[in-house]
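The other protein chains are all here in position, but one chain of the complex has been omitted.
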Amino acid sequence: MSLSSIFSQFLAIVAALLLAPLLMGWVNQWRAWFGNRSGAGLLQPYRMLHKLFHKESVVAESASPLFRFAPYVIFGCMLLASAIVPTLSTDLPLAPAADAIALVGLFALARIFISLAAMDIGTAFGTLGARREMLIGFLAEPALLTVLFTASLIGQSTSLSTIVETLAHKQFAIHPSLAFAGIAFTFVSFAENARVPVDNPATHLELTMIHEALILEYSGRHLALIEWAAALKLFAYSCIGLALFFPWGIAEAQAPLAMLFALPALVFKLATGGFLLALIETLSAKMRIFRVPEFLATAFLLAVIGMLTHILLGA
Amino acid sequence: MILGGLSIDWALFVIAVWLVLGLLGLAALRRFELVARVLFPLGALAGLVLAFAAVQGLLSTPEVAVLPIGLPQLPFHLRLDPLAAFFLFVIGAAGCGISLFAAGYFRKGEGTPPGLLCFEYHLFLASMALVVLADDAYAFMVAWESMALSSYFLVTTNHKVPEIRAAGFLYLLIAHVGAIAILLCFGVLQANTGDYTFANMRIQQLSPFWASAAFLLAVFGFGAKAGVLPLHVWLPEAHPAAPSPVSALMSGVMLKTAIYGLLRVGFDLLHLQLWWWGVLLLALGLATALFGVVFATVQSDMKRLLAYSSIENIGLLLAAIGLALVFRAYGMTALAALALTACLYHVASHAFFKSLLFLTTGSVLHATGERNLGHLGGLMRFMPWVAWLALIGVFASSGLPPFSGFVSEWLLLQSFLFTPGLPDSFLNMLIPLAAAAVALTAALAGYAMVKFFGVIFLGQPREEKLRQAHDAGMQEKAGMLWLAAWCVALGLLPNLMIRFIDPVTEKLVGQGLAQQAAANGWWLLTPTSIERASYGPLFFLLGVAAACAIAFVLVRLFYHGRLRRAAPWGCGYPWLTPRMQDTAEGYGQPIRQIFEPFFRLERQLPAPADRQPFYQVMVSDRFWHGVYLPIARAVEFLAALVGRLQQGRIATYLLYSFLTLLFMLLMVPGVKK
Partner (left out) sequence: MTTLISQLINLFAAVILMLSFAMLAQRRILSLIHLFALQGLAVVGATTVVAYVTDQHHLYYSAALTLALKVFLIPWLLHRLIDRLNVRWDIETLINIPSTMLIGIVLVVFAFNLALPISQLSAAITRGTLGIALASVLLSFMMMIIRSKAVPQVIGFLAMENGLFFAATSATHGMPMVVELGIALDVLVGVFILGVFMFQIREQFDSLDIRHLENLKED
């Protein structure tokens, strides 16, 4: 574990913490522009976090310690997730602790914590949100895992760093299996990050919301942590997608100086990705809740086909 | 090393202690205090000794013993090899926790007298240990049958309830059908030599046909005990019927003896392994797993939910064995060792977390008198100990890092990812599908477990009486803590555990995993190489914990820690009642809708003009209606046919005897000529 690798790990964590709300703000800004509104500005998520941290937390009388404990765990899970995804560099000392499978486990841990916390108070919305979140989760999780399996089969490894290094080094290799996996991954990330075809982050209409229903009882610093965690999740998912399907510009252990270029490359890729995300969100309509399993099952099966094509075509 | 002396002697000593404790219980039939406060804790201590003996046995060479009991010329041959020692360890360690809990659990005046219960319980433990130690078919079958019988009596503890008697009968029936298959399997394995010792079976060279016959019989026989599709129907009936420590013992430990039997026959007694056995087990296992977990999510009885979750876990174990068989058949021993390690790891992990969860349902049942999820809720506030311990079990059971269930799931998925090396392209195509099915099962298990924990322990109490619920007593807590500690330890220190699994895989497939797994330090699990895959649960936990702690401290430092308690937000509606929460049925409804073809649904819909509209939906098992009821009807029909013979007139019976006599005389070869 060299000094430079510790430094790159530290940089990755700081970049995740700082860039995640910015990405959220960027997407929201584009959504506003596409909707012919002027938007709240790129820095709005930071202002909101600052405001929420200042406010006192109001907790329901019947809340158990689990309820107060959960936001920290969710935040911790998402931070660790974005620390082990190769964002700027593949030389991450924390990465061996959790490979791709453990990363999915990390997301599952956060999901189960937030669902349990939502059920803790015992309101109609909390339980409704928990049920829907788990409904999405049980299909999205295997789909994500299968996408990562496809990448692991190509990279001959489940370690994300190794996968990214392999993918970035192949001489103009087109992997048809990754095309399937890419589409499946897009579906999954829309569902997991509560974006439009599945959930609407801007709504508080009881019949349609999922993520907002889960966190209805949270306020103050707890809410701030959860919102930050949601931004980190979007950031982590975007970075997984970028690392698997567009692995250029990520620095490696042998070339620590490439970090200088990695940051602008990352920002550029994220900006494009965020723009596309907002575009797709604006163009699509929200689905009925029972179309969501169909949507995700399609994603899951596409990922499976991706894995099959890898084995069949050997690429 | 740890205990000194031969491990097998210690194991036999523990079995003897358990039998003596049982007999003491019989002697003190109604002296509740003595049974609960002395005999059960002593049994727990014996379990601990057994676990130590097993660890010692794991690390030493196989030991044999011959007990001159039973029929003359047919002594019991016993043998403690690594495979047996591993399962003995599971029996001892899980049994220890369950016995501790049982000491505080059993109450006066519950059906069977306490002394009798103590006898049956310890006989059950002793026979499970004997099953694992047996080294000839005779001893094995005696132990197997006494295990089935003692557990049957334990299931029917509350025998005044007709449903419980029915559940017990179903269990006994399937157990015996399975036992017949196992007996036949041993019959095939001894290959007409007439020598039923395992040592003899090992040296027989069966033809592929007879080997396959033996293997299929073993799958059927042990599958009946383990609850493999379609022989699973007794599990969801018997587990809710039995008292909770017994459910814990049956689900956590007894099901594993079936896995032990399958491993013993498949890898040890049979000298060859065919690839299609593995594919068969893989398919059977995945079907069982998916079926079990889908049914678990729609249950509204907490113990039935856990019973179905056990079916799921057995399915995963079977799939792992199947994968190991495939690798073994193609001579890829390193991968076979990986799959087998995943299987054995899950055996231990499931034994601890499922026992723990069943014990928590026991505490809930005692505190509230309710088993139905629809009448529970909010118990975390009244029973914090039970709730937090249950949470550990729930995490382990959902396969979440850094708990024990995740390690086995991780190892299993890793072994799936290595399959593209197989020489058969058809298998290469099928196995990714299997990996996807495992992933789906694991995710659904999370759904079922969130339902289990959320509906019982979170939210508002659905009934007023739940507010009087009390937390578990000292012994109960101690028992659950012991099991929960194992769930955490197995999750955090995988390399340590794999060191103890190693002798087993070395014996069964000729290769171990431990050296490679710990090559990059004891904290990092690397089954092949660090570039290929690695998992460091301690780092993982530290990472999450450090992020939590830093977030906590920084928020306090920069902002404040003010907190105000208020009534929950009821969306403008001032009276928030418990009935506004999701019910257990509501929580399972999405799964019921998505997986509708799995279930047999009977709906009663209200008519528009009904004064009191009534809606009911019954979810039942297709196998019960499609397989078991037709068989039952066929048996009844045949019985009715046979019944016609019975006229009640003596003259007719004499005629039967006379005709039989004539027939027999005709058959004697000399008469014809």
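Labels for the chains are A and B, by order of writing; each one numbers its residues from 1.
As a convention for this text, a contact is a pair of C-beta atoms (placed from the backbone, for glycine too) under 8 Å apart; a residue touches a chain by one contact, two chains touch by 3 or more.
Predicted, not measured: the structure shown is a model, and the values here were computed from it.
The chain that is not displayed touches the following shown chains in the complete assembly: A, B.
Checked against the full complex, the one of A:40, A:63, A:179 or A:289 touching the unshown chain is A:179. Residue positions on chain A in contact with the hidden chain: 172-174, 176-177, 179-180, 183, 293-294, 297-298, 301-302, 304-305, 308-309, 312-315, in rising order. Residues touching the missing chain, restricted to chain B, are 425-426, 429-430, 433 (touch as defined at the top).
Heads up, the rule we're going with is that only the chains that are shown with their structure count from here on.
Averaged C-alpha coordinates put the centre of chain A at 36 Å from the centre of chain B.
Only residues 377-378, 380-381, 384, 387, 391, 395, 398-401, 406, 409-410, 413-414, 417, 420, 428-429, 432-433, 435-436, 439-440, 442-444, 446-447, 449-450, 453-455, 458-460, 520, 524, 530-537, 539-540, 543-548, 551-552, 555, 558-560, 562-571, 576, 578, 580-582, 586-587, 590-591, 593-594 of chain B touch chain A when the two sit together in their complex.
Those residues of chain A whose C-beta lies close enough to touch chain B in the complex are 53-54, 56-62, 64, 66, 72-73, 75-77, 79-80, 83, 94, 96-99, 101-102, 105-106, 108-109, 111-112, 115-116, 119-128, 130-132, 134-135, 137-139, 141-142, 145-146, 149, 152-153, 156-159, 162, 206, 216-217, 220-221, 225, 290, 293, 300, 303-304, 307-308, 311-312.
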